[in-house]
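One structure coming up, written as structure tokens, with questions to follow.
Complex shown without one protein chain; remaining protein chains in place.
== chain A ==
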Amino acid sequence: MAAMRLYGSAAAALPAGSELAGKSHLTAQIHGKLQVLQSRHGELSRQLSGDVSGLGREELARLSRELSETARVAEPYGRLLRLYAELGELQQMVGAEDAAELGDLAREEQAAALAAAAECEREIIGALLPRDSAEGAGAILELRAGTGGDEAALFCGELLAMYERYAQRRRWRLSAIAMDRDGDRVREAVVKVSGRGVFGVLMFESGVHRVQRVPATDGHGRTHTSTVTVAVLPQATDVHIEIKESDLRIDVFRASGKGGQHVNTTDSAVRITHIPTGTVVENQQERSQIQNRERALQVLRARLYERERQKLASERRASRNRLIGSGDRSEKCRTYNYQQNRVTDHRIGFSVHDIEGVMEGAALQLLIDQLRIQYDLDELASMGQHQ
């Protein structure tokens, strides 16, 4: 793949050892992908400013569309690279000890260039707008304790609290659809998150989250590894997915007998089976059977929608080496290592050394931002390949 070929040379764009290195959001890997986009943009503008009479109308329209898409990233990236070069020169001037006065001036210019570079980065990231219509939707967040027994359930509760706090920060609304919780221990939680663009933000959380720490319950001080599986489903509206009534089997419990006025059951549990896919959802939280059915249908709709998305995504992925956003739930996506105070996202090789900050929801944003950028760049990089 082109992105991989350029990977090595991308690092050269960063002035090594400069103050910038720690401040940039763009990793070497991202630079690699941006350069692919930039050269594609150059190629396209050369092609389109030349003789286009040989191109069909459709081909011409497609290329112009691609040109303007890539321009939104390539132009600010071009400016960013010029700023990097400038910063490299300034770095040398600041370092020159025999010219103190010149050094001061250079430091001022350096600060200005750094601000401009940060602005360019924001522009680049901002240009990478969400493409998937599901991203604007709310989400259904499912957490399930995996291997690790009680410790996994404890961590599952902590992850739930993390998302809860993160959602509060973003002023999203949470409501539980199903909750299997015993004090701090959460075996399973299904939560509806409503708000603007929720799915676009949380979509990268899908996967296996792994915790490494010494559980409070372990008297020997041994480090345990436990896992929690997270699934994030876009909250499909009726427009997104149609479910045929005839494909559903709805079971209500204790439904034998005459029903109606003859009995006054408070048993409101509902189980819905989607026959073609064998998907089963259950709900018994509410006192109203009808509300339970509605909630179960919501979850079912989200599951079926996600199934469709997965199918599409895997078709697209077949020709592309994409690491994130696949939503594959068996994928090990993140490790929370308490002894090292580190949270690492394996898909992008990015670490945050502030586990408390992540669990409080604030530093989680850093991870989400990185994932977003990488994902958008992947999407953009693949644009030219699959038209």
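Observations
Going forward, a contact is a pair of C-beta atoms (placed from the backbone, for glycine too) under 8 Å apart; a residue touches a chain by one contact, two chains touch by 3 or more; residues count from 1.
We adopt the following convention: contacts and distances are computed from a predicted model.
UniProt records the chain missing from this view under the protein name "S-adenosyl-L-methionine-dependent methyltransferase", selected from "NADH dehydrogenase [ubiquinone] 1 alpha subcomplex subunit 8", "COQ6 monooxygenase", "Ribonucleases P/MRP subunit Pop8-like domain-containing protein" or "S-adenosyl-L-methionine-dependent methyltransferase".
For the options A:Glu43, A:Glu164 or A:Glu360, the residue in contact with the chain missing from this view is A:Glu164.
Across A:Glu123, A:Glu286 or A:Asp369, the single residue that touches the chain missing here is A:Glu286. Listed residues A:Ala85, A:Ala111 or A:Ala176: the one in touch with the omitted chain is A:Ala176.
From the options A:Gly259, A:Pro276 or A:Gly349, the residue with contact to the chain not on display is A:Gly259. Across A:Arg170, A:Arg185 or A:His224, the single residue that touches the chain missing here is A:Arg185.
For chain A, the residues touching the chain absent from view are 161, 164, 168, 174-185, 250, 252, 255, 258-270, 284-291, 293.
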